[in-house]
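All protein chains of the complex are present and in place, except for one that has been dropped.
Right, subunit A next:
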Amino acid sequence: MLLKHTPTEVAERKSLTINPAKTCQPIGAMYAALGIKGCLPHSHGSQGCCSYHRSTLTRHYKEPISAATSSFTEGASVFGGQANLLQAINNIFTVYDPEVIAVHTTCLSETIGDDLKQIAAKAVSEGKVPEGKTIIGAPTPSYVGSHVTGFSNMVKAMAQLADETDKKNGKVNIIPGWVEPSDMEEIKRLASLIGVDITLFPDTSGVLNTPLTGQYKMFPDGGVTVKELKESGQATGTLALGEWCSAEAARWLDAKHKVPCSVLDMPFGLAATDRFIDALRTVAGASIPDSITTERGQLVDLISDMHQYFYGKRVAIFGDPDQVISMCEFLRSIDMYPAYVVTGTPGKKFEKRIKEITADMPFEVKVKAKGDMFLLHQWMKNEPVDLIIGNTYGKYIARDEDTPFLRWGFPILDRQGHQYFPTVGYKGGLRLLEKILDLLLARKDRDAPEETFELVL
């Protein structure tokens, strides 16, 4: 047993987090910043954070993750990190020449109270920012929220680039939230099939799934441009996918530049994708092409073909709130039971939404926001499930409890495919179901006695 010290009996814990279902803000800001074209993320703190965040993202994507750091020393930690950041800005533009530096903070610079805005202004006034180059910044204190909050904060900083304007350009902003480069590509494909002209931000496709060619570009061709971000205030509206990841930026654009917004769920699964496609159709005033209706029908067909294997199966799921909400809805739509649901990210709304989605189950879901994987495992020990869904850290529980395990979410450190094949949209729904079926049927094949071992399933 790998997790042999986890007792079945659940004792209340108030202070000790064990096996977290979240990590800290700056990594989310770093990921979001990589979705800007020509951008070098910068971590304003001591250098350990930056190394950890780059390593984790690299292990997930198997791609280079470039980011710089202010490399605080003890002196800077006491007297302020302004000199470090000014030096860093100068060095970065001289040596690496990005179009944009996107600065985020850590618990260190937030605790000492460094003022990013003031330091950036000083950098500009001292001529450390070359003509035509951009600096943006987002405060990302690690002791508030989670990596999802950090992502949201940097996306908001991107929206804050929007110029003051009365013009409308007919485009629609889509904020996809923390999804994979493959998912961002899929969202762009769907929008283009419908004929909606979108600005997707952030957009890590073409950045974190680059080819091997013998050339290394620190700044690959993908990403949303600063020009597009500046024009995001001219959009007809904003579709924000995911309350936790995307709503802040969308609401800011609404409040500041009167760009109306709708906050939708992330388009994982049938119903959430339906709502997303319907919203796109409405904003574009266009009808949906048959090809998309066919994709939807194929997903429905697969559900009907394989319903017997989904029906009544109990699932434990952990991850980030926006993703988990849509996934739970998807599981319910194929008559599976999300029995245990945990996110490490705080937010009371989460528990409420999950309870609504699972209200028609014959038993009550166990759900906790700001929970951890230790608790989830304890629940599973008390009454097992048929499937566990979550990031790579779930493999320890899956092995101990001998439970089929779907890797989905962030980070996935031990498998490939997530950066190339989407899980959003109807196509993504097909892929999710293929993976779930593969797990359930492989288990059936493994466990069936020889006399009932079947060729056709």
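Throughout what follows, a residue touches a chain if its C-beta (ideal position, glycine included) is under 8 Å from a C-beta of that chain, and two chains touch if they have at least 3 such contacts; residues count from 1.
Keep in mind that, in the parts below, contacts and distances are computed from a predicted model.
Set against the options "Cytochrome d ubiquinol oxidase subunit I", "Nitrogenase protein alpha chain", "Na(+)/H(+) antiporter subunit B" or "Sulfite reductase", the UniProt name belonging to the omitted chain is "Nitrogenase protein alpha chain".
The chain omitted from view is touched by exactly one of A:26, A:139 or A:390, namely A:26. In the complete complex, the residue from A:142, A:204 or A:423 that touches the missing chain is A:142.
Although one chain is not shown, part of subunit A still touches it, namely residues 2-5, 7, 11, 13-20, 22-27, 42, 45-49, 51-56, 58-59, 62-78, 84-85, 87-92, 94-96, 106-108, 111-112, 141-144, 146, 210, 212-218, 344, 374, 393, 396.
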